[in-house]
Every structure is written in structure tokens, then in C-alpha cells.
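A single protein chain has been omitted from the complex, and every remaining protein chain is retained in its original position.
Order of writing sets the labels: A and B. Residues in every chain begin at 1.
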Amino acid sequence: MTQSLKDKLVIILLAAVIAAFSITFIAIEEQVEIFALLVFAAALVLGGAKLGITASIAQSLARNERLMNFAFIAATIAVVFWFREDHFPLLMIATVLLYVIACCGLNIQFGFTGVVNFAGAAFFGVGCYTAAVLGDTSVPLLLVILLGGIIAAIVGSVLIIPVLRTRGHYAAVVTIAFGLLFRTFLEVNDTLGGPQGLGVSGMNLFGWDFNNNIEISENLEISFYMNYVVLALIMVILTFVLMRRIERSWIGLNFDAVRLDETAAACFGIDIKRWKIVAFTLGNFLAGTAGALYAMMLGFIAPSNFAFSDSLILVSIVLLGGMGSLWGTILAAGLVVLLPEKLQVIQEYRFLIYAVVMILILLFRPQGILPRGLRAYIPGWRG
Amino acid sequence: MDVGLLGQFVVNGMMLGMMYALVAVGFTLFFGVLDVIKFSHGDVLMVGTFAGFSTYLGMTAIGIDNAFIQLIGVLVISIGSMAILGAVIARYLVLPLKSAPPLNTLLVTLMLGTVLREAIRLFYPDGSNPKHFPALLPTDSWSLGSFTLRSDSVILLVGGLLVIVGVNMLINRTRLGLAIRAVAQDEETAKCMGINFKMIVLLTFALGSGVAAFAGVMNGLYYNEINFGMGLLLGVIGFSAAIVGGLGNIYGAILGGFLFAGLQTLGAVALPFASAYKDVFAFAVVIAIIAWRPTGLIAEKTSERV
């Protein structure tokens, strides 16, 4: 069997295993079974790493990037299709997808460029409130998603001067203060619903109402969340392509140079301010678009959704996955969103356990679960 | 505006400022010796308050009901246990990450804050509900026209002031303080001069955490109510205060603490139509000050070596 054929088989098999695992994980309800599945998966991954299988799979993946991307999209579609009639699993999947988009935004900001942002949930929230306010107007809803991003970017521009002038902890405080300010503002502002929040109209695309179940036949009624999953998946793919293209271009290189050594970067003509502005604005834009669709999907938003702890969750996803690592972000978003939902036993203890796990990861695997590799400008090309 | 109400605002503002300053002093001490931010500081304060509260319950249960003795017990246990907790955190979470990116330390301690908060909420008896903190100080009051000054407020303010002055003296006048300043100045040189670096770091964390516990008890005595979430906002505000003042500088921390309280009070007084916006106002000003003075009002005296 040739190398390339073997690679392809490995990839397809891997995608199939991931799809099967995800379906099982989402479908089973028994706590014991869920625990067993998690332990099994952990053993598989650790064992694979020990035997060098993980490394050889990684090589197969790197050699066939295009196929890998398609295989994983196919796997996602398979999972989504499996749960076509069930509201809750689809809601969870869509939530994971939207978190992925928001965390990609954060990745541009501090994974790539080193601009810390502890107000991720606030920019996500700007998108949500944009959708809530514009939802009832005649603005086309697809445009509302775009506007959610644009308005988040504009709101973010208020912070550009302090963010550009500060570094490290000082920059962290700017965004933490903004996050708290944003939430307090929402709570006391009556026009935006105060602490009770606002209702949001669902997505409607050229007359296609996203909030109605899709009746295919008498015994097949697809959950209306499918609409949101599909749209979110399209948005994730677009975001992913954008992120990849940024990373594999001179822009990505400039971002890295700014993050790693501002002084050296400036001595080689890199405009620190320009790239920080680009990264900060683009990141907030992505968070805003994700927020807009999220609000339409939930149909209701309140200030308590955008607390400091929610910003922390977004930051943790980025760190858990590995700074700047796209696949890492996807995996981490899945874990962080799904685990607490599935492990009902720990529901009450979930923040506690989650915080302990984060501490352990930061202490023992600070590079994240799937660390970002070196930049491959052109996949498979090494000069 | 009514003089009595204005006086009330001033006393309240000073009380808040004192608490913020006490928390900010901790942040600035930690940053001084290790260049790290220990974000769990606010939650350590909260745990300290609960430790003090438990001491009070315990003493009442065994029949000690003299308020003065209770107060001493509460303070000793609360400050002592938090000093130990602070040193333990430094030893097992902060020092191991010394060479990691600063963001990692910030995150680890943020997560630790969550652990402490959740632990109290879940494991302290009925921890998810607010607790009534006893008034252990005499509550006589003096009236001056429409303005009433309560003696417990005066005692708390004086006590806070004494702690701040004490910490300042400790840093500037004692051998321990000299060692702390030496480590803050230059770790390597301090080590060469025979200073036990690790010990100094642990002692500094103990000191800062003890001060936070004092602020927590002060908070409890003043508002007579404590809850598991009280540390988060106090921590964030203390952090902002330390930053606005200029990290690594005790006077900066005190300035920042009172400035923030002043802003909140001003927000409440000057925006009568929208006093709810006082925190929005205070945080907006904090952001503006940082934009104006990116390394704090009393700037850090470091320059990068190229």
C-alpha cells in the first residue's frame, strides 16, 4: 500500500472515529457510561501518544491537509445529521460552533498578536444586543449578523488607545474594567431591558423562518435548531479559512513578530500599532458576529450572560486548546461547552472542577492540548 | 445638598477607599517581589472573612461572648489563616510558574479564585446565601446637625489607617522590609547578598494576604453582611487601583484605592439622575487614566534593556 493511500485511509478512519465518539458522547445519558467513555478516550489518546501512533497520525494529517479539512467537515455533518430531530443536542452543537468563532477572534488578538482581551464576552454581547435591537426592524437578518460584528468592532475602537499604549497587566486591566463596565451598563440601562434583558427575533432568511421545525414527511420533522447549526457551520468554515489565510501570510508573520518582540519588530519596519489595531478589530468583529447569531438562536438575552466569568471561559478555551491553534480551539470549545452539560452529576460542581482542571493544565501542559505548530506557508511545501 | 448626606457620602467613600487601598497594597507587594499578578487576592479576602465569621460562631458556641475578645479572635484567626493560605498559594501555584508567561500566572490565580469561591459556595454550610456578620464594635454615635458619625466607622477607619501605616513601616524601616525591597529591586543581586529569595516571597505573600483578610473583616463589620461572591469585585477594583496608582509602589496603591472610591462616590453624588451608573463612571475613568498614564499615576521606574 502506498504512503499516500495509507495517509488517506488513516484520515478517513480518524474522522469516522471522531464522529462516532461525538455521537455516542452526546447521545448517552447515564453518568457511568459518560465517565467510562471519557476514561476510554483519555486512555486511547495517552496510549496512542506513548506508542507513537499520535505522532504518525499527525504526520498523515499534515501531508493531506485538504482531505483532512473535508473529512472533519463531513464528520461534523454526520454528527449533526444523526441528531436531526433532537433540539437539545443541536442547540449544544450550534453553541460549540459559535464559541469557536468567538474564540477564533480571541486567537487573532492574543494567540497571534499578544493583545490580551478579558472582555471577550462583552464583545460577544455587543453582537447579541445588536441582534436584539435590530431584529425587529426591516434590516435583513443576514446583514444584522454582519452589523453585530461591525458594531462590536466599533465599540472596541473605544479601547484602542489604552490598548495600544499599555502592555501586560496594564492592558489586562483595561479590558477587565471594560467588561465590568459593559455588564453594569446593561444592568442599569432600561432601554436595553435592564437586568431582565431583551427578547430577540429568530433568524429569517429570504422568508425562511429559522424558528420553525422543518417537516420533511409525516414521520420526519427536523428540529428548527438545524437551521442555526447549518448557518453556524458555514460561518465557522468561513472563519477557519480566514484564520488559515491570515496565519499563512505575511500578516500572520507580522502578528507573531509583534507578540514575540515588539522592539525587534519595530526595528524591522513592522508597524506595531497598525497590526494591533487590525488584530483587535478583527477579533472583536468575529466575536460580534457569533454573538448576533447566538442571540437569534436563544431568542432571549440578559446581562448575566456577559459576566467576567464568561469572558474567562472564552480565554480558557483559547489557552486550553493552545494559543493560536485552530484545531485546538475547536476541540477545547467542544470540551468546555459539552462536558458540564453532559456530566449532570457534576452540574453543581462544574465551575469548581473546571477551574481545577484549568489550573492543572496551566501547571503541567501550558502549551495546551493541541499546540500550534510552526507556520507552513504552503501546506506540504518545505522549499 | 444636605450636609448630613454629604458627610455620609464622605465617610462611606473613605471606608471604601480604605478597603480598596488595603487590597491594592497586596497586589502591589506581590508584583514588587515577583512581577506577577495574583488574581485570587479578592477571593482570599472573602475566605478570610468567612474564616473570621466561623471563628465568631465557634467562640459564641463555646460561650465566649465578650465582643472585644471575639473581635480579637476573629482578627487573629482570619489574618493568620489567610497569611498561611497566601504563602501556600505562592509556594505551590505562583513560584512554579515563575518562568512562564505572565498571562499564565494571571490565569492560574484567576482559576484559583474560582476554586475558592466555589468551595465556599458548595462546602460552607448554606454557603450560597449571604451571612449576617456580627457588629462587634461599639455603635455609639455622635450627631452633628443632620450628620451622624458612628463610632464603629471611626474605629474601622483608624484601624485601616494603622494597618497601612504599619505595612509601610514594615517595608521601609525593618530588615524584612529591606529584604523585600531588595528582592523587588533585583532578584539575582538579592540572592547573591545572601537573602533567602523563596522565604521572602512566601513572607510577602503571607503579609499581603493577611492585610486582605483584615480588609475582609473590615468589610464584614461595616456592612454586616458577607457572601461568597464579595471577593471578586473587591479584587478587580483592588487590582485596578494598584494599576492606576502604578504597580510596585505602595503609595500608588493607596492613591489608586482612594481615587477609585472617590470616583464611585462622585459618580453617586454628581449623577443624581443616574447614580446607578456610578460603577460605569468609575471604570470608564480608570480606563481613561490608564490611557493617559500607561504605567500608572506613580510610574514604574523600569526601562527595557535593548
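We take it that a contact is a pair of C-beta atoms (placed from the backbone, for glycine too) under 8 Å apart; a residue touches a chain by one contact, two chains touch by 3 or more.
Definition applied: contacts and distances are computed from a predicted model.
Novice: Among "Branched-chain amino acid ABC transporter ATP-binding protein", "Rod shape-determining protein MreD", "Cell division protein FtsX" or "Ferritin-like domain-containing protein", find the name that the UniProt record gives to the complex chain excluded from display.
Specialist: "Branched-chain amino acid ABC transporter ATP-binding protein"
Novice: So which of A:Val278, A:Leu343 or A:Ile369 would be touching the chain we can't see?
Specialist: Checking each option in A:Val278, A:Leu343 or A:Ile369, the one touching the absent chain turns out to be A:Val278.
Novice: So one chain is hidden, and I want to know which residue out of A:Ala27, A:Cys267 or A:Val345 touches that hidden chain in the complete assembly.
Specialist: Of these options, the touching residue for the absent chain is A:Cys267.
Novice: Out of A:Lys6, A:His87 or A:Arg375, which is the one that touches the chain we can't see?
Specialist: Considering the complete complex, A:Arg375 is the one touching the chain left out.
Novice: Would you write out the residues of chain A that touch the absent chain, in ascending order?
Specialist: So the residues of chain A touching the missing chain come out as 242, 245-246, 249-251, 253-254, 256-257, 260-261, 263-271, 278, 374-378, 382-383.
Rule of thumb we're sticking to: only the chains that are shown with their structure count from here on.
Novice: Write out the stretch or stretches of chain B touching chain A in their complex.
Specialist: 31, 37, 93, 96-97, 100, 102-104, 106-108, 110-112, 114-115, 118-119, 122, 232-233, 236, 239-240, 243, 247, 274, 276-277, 279-280, 283-284, 286-288, 290-291, 294-296, 304, 306
Novice: Spell out the part of chain A that touches chain B in their complex, as residue ranges.
Specialist: 110, 116, 159, 161-162, 165-170, 172-174, 176-178, 180-181, 184-185, 187-188, 263, 308-309, 312, 315-316, 319, 348-349, 351-352, 354-356, 358-359, 362-363, 366
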